[in-house]
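Complex shown without one protein chain; remaining protein chains in place.
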Amino acid sequence: MSTKRGRITIDGFDADVVEQREELSDWSEDKDTNLESRWRRVAREIRRDRLALIGGTVVFVMLLLAIFSQPIKAFGVTIQPISITPYDPGQQFVAGTTENYADPSFLPWSEGSLLDYPFGTDTLGRDVFSRVMAGTRYSVTIGLIVTAISGTFGVIYGGISGYFGGKVDGVLMRFVDMIFAFPGLVLAIVILALLGKGYWPLVLAFTATGWAGYARLIRGEILKVKQNEYVLAAKALGARDRRVLFRHVVPNSIAPVIVQATLSIGTVVIGVAALGFLGLGFPPGTPEWGTMINAEQGTVLSARGWVRWWVTVFPGLMLFLFVMAMNMIGDAINDALDAQGGEGIDAAGGGG
Amino acid sequence: MTLLEVSNLTVKFYTPDGVVRAVDDLSYQIERGEKFGVVGESGAGKSVSALSLLRLIEDPGRIESGAIRFYEDDAVQTFEEDFPKKVVDLEELRNETDWETLAESLDEEGASAEEITGDSRYAGDDLTDVPADELSIQRVLEGGYGSDVGLIDEQDFIVKNGDRSYIELLRAPEKAIQRIRGNRIAMIFQDAQTALNPVYSVGEQISEAIRHHLDYSDKEAKERTIELLDQVGIPDAEARYGDYPHEFSGGMQQRVIIAMALSCDPDLLVADEPTTALDVMTEAKILGELETLSDEFDTSITLITHDLGVIAELVDRVVVMYAGRPVEKAPVEELFYDPKHPYTVGLMASIPRIGTGADRLKTIPGTMPDLIEVPSGCSFHPRCPYAEEACTRKDPMLVEPETGEPAEAEDKRGVSCLEYTGDLTQGLSFDVSVDNPAVGEQNE
Partner (left out) sequence: MSRTTQPILEVDGLKKYYETGGSFVDSLLGRSNTVKAVDGVDLTLQPGETLGVVGESGCGKTTLGRALLRLIEPTEGSVTSRQRNDDGTVDELDLTELSSSRLRDLRTDLQYIFQDPFSSLNPRMTVGDIVGEPLDIHNIASGEERTQRVEELLDTVGLNRSHAYRYPHEFSGGQRQRIGIARALAVDPEVIICDEPVSALDVSVQAQILNLLSNLQEEFDLSYIFIAHDLSVVEHISDRVAVMYLGEIAEVGTTDELFTAPRHPYTEALLSVIPEPDPGWEGNKILLDGEVPSAINPPSGCRFHTRCHRVIPPEDLSIEQETFRSVLTLKLYARQAESTTELVTLGGTGQLQEEYDETDPVAVDRVIRDTYEIPSQLPDTTAEETVSTSIERLVEAEPPAAAEKLDEVFVSPCEKQRPELEQTAETQVSCLLYTDEYNTGQPVVTDQTGDAAADD
């Protein structure tokens, strides 16, 4: 036994030999790992997901419809001349006369083949198929725009709140609490009552409360990400707060926001439809799905039961399809991002 | 007396990126009351080998082959009563077996004469030509042919063999394993903070284990818990019984974990990096604690660590692992004063030692290979300064350095380097010197 430290010396183990000699075998430390970026990998994961593929196709077709169903005019100039709807969605009595439509038992298909009016016509004789197609332009785009605006604002707001913390966080988050305490639908109704019906008032009505959810979500995420040493490292390099926040913190906390946003596009579309059904969304006659159902509520609720069922079922079906598709995509993104977390198992663990 | 025997253990993980061979053909024995060490860097497979002892490998991991035998008469006895249909009595088997038929069916299964007799004289011989009394039933079972030739049932896990009865852990049903875990074999994890449940008081967590395994009443369990906490050096154990994990410091949490592991008076304590997260002062105390426990209660300890200082301090025998394989097996003094494997030597050379005043440390270049694509031949060859062309082709076996014979026997020293089987042309040119030679020699 000895109390002296450092008694063992080892000579002759010369690591340089390894570096200088030629490779003995073709084994190399560098793996041929794929150099894909994170988002590309996520995209690949999603492509592998069959449900997401179906959802994606549905949404893609609906987006095409939103663009090509009707010509688009801006400042009097036609920038998109194609119109694929068989009839103008506003054109009345396409399958019969006013007298025909006064008779509740009138069937539009009696005037021509089934394919002429595949979804039938409504009380005013407008072609439901054309109207449902044109409706994508309202429902789908409003979902996207509301989500984009409230998401962006929410991320910036929540980002600042979470990143700076302390008093800033306290004040900003109390305001978010207030928004949450206020019933969203009532606020939306108030805004619509003040500004009148229409596309942009609806957008405002939904973004006014919608951003708060994103703000709270990303703030929580940022509080976690902020702990990482790379945030401190960026500060130690002299990076300004804006750079630290938007280059380091936000990109690492954005994932749940994207999932949330995808899922909430559907929610917004349903919300718009709900307001439409209450007669608060678009002006009557607009081919928006909710408004269309509202216009026919008389017949739906009539004592005679399911007379002209097609007038409400097809817009409802479109609504259902779109929201389902969005949810499938949202779930797929969620799974794909989750799969990012684990980079294979650490077979040995321990040691570090 | 052997307490636990691990033989030819192989564990694989089936990941999307490929098959990870986390442990490959690992064999070792732990004697009763012995302190055994498993050293290796991260990725060496040491934690997986520890978890395998308790069959705690989870999906996508699988224990592919090998055997883990637990020699504990008490346990054999209780299990025999509870699982009477899963018992194999070797004595009876020996008497009942028709050796000629057995030799034939073994031959069909591809067993070699050398393997079944354990005698190299019969190497290459036909099994059927070997005299019947040279065949050993025990070797048949250890070779894994038992159920193939119809000697035993696939699920028989209690093997009676006079005073060398054992439990075959890898065959035991989950119900039996649960009674071994925590009771006969207990585990100490590295991260005490996550190993403790934050919503229960520490006392409650320990007494729960005691009530579960030992059928104590609430009161008895509490008393025993306080005694345990006191034993591992938690001051004022009675008052702290009701405290929650977060109210303890890191060192104290680790003591709680040790108390919990000791709660059922286990025969074997598996400690996976028990002091890695702790300060030197606390580490010294905990190691002292473990040493006392092992001496006082004759508990065997398997210490898994990357820290050679801790190994030198506590254990009696060591196995060094690299890339899932054992590369060197030796008593601790021999390993430190006379290492044989280039990896062990490199590891020893790269630790900073106080009082040496070296300007630069020796290093092992590169990093441990990931276990999906292990280099061919000797897996250490890309990092080994003594590697030759032969190393890329030939898989080294664990052999006795003096003789070059396979080091299968229990207490034999083993090194897996081609140097000791005479396959290297240049030899190994390292030199280990101990400042006070008297000490070094005295231990050899």
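Going by the order they are written in, the chains are A and B; count residues from 1 in each one.
The criterion applied here is as follows: a residue touches a chain if its C-beta (ideal position, glycine included) is under 8 Å from a C-beta of that chain, and two chains touch if they have at least 3 such contacts.
Just so you know, these numbers come straight off a predicted model, no measurement behind them.
Of B:Tyr122, B:Phe336 or B:Tyr420, it is B:Phe336 that touches the chain left out of the display. Only one of B:Ser7, B:Ser27, B:Ser42 or B:Gln205 touches the absent chain when the whole complex is considered: B:Ser42.
Within the full complex, the residue among B:Met252, B:Cys391 or B:Leu428 touching the omitted chain is B:Met252. For chain A, the list of residues touching the undisplayed chain reads 1-8, 30-31, 33, 35, 37-38, 170, 227-230, 232-240, 243, 247-248, 251-252, 343, 351-352.
In the full complex, chain B touches the hidden chain at residues 41-42, 227, 230-233, 235-239, 249-252, 279-285, 287-288, 306-313, 332-333, 336-337, 346-348, 350-355, 358-365, 367-368, 434, 436, 439-440, 443.
Everything below uses one rule, namely that only the chains that are shown with their structure count from here on.
Centroids built from CA atoms put chain B at 53 Å from chain A.
Of all the residues in chain B, the ones that touch chain A in their complex are 13, 15-17, 20, 22, 40-48, 60-61, 190, 272-273, 276, 304, 306, 336-337, 342, 345-346, 348-349, 353-356, 362-367, 369-371, 373, 375-377, 381-385, 387-389, 391-392, 429-436, 439.
By the touch rule above, chain A contacts chain B in their complex via residues 1-2, 4-19, 23-25, 27-29, 31, 344-352.
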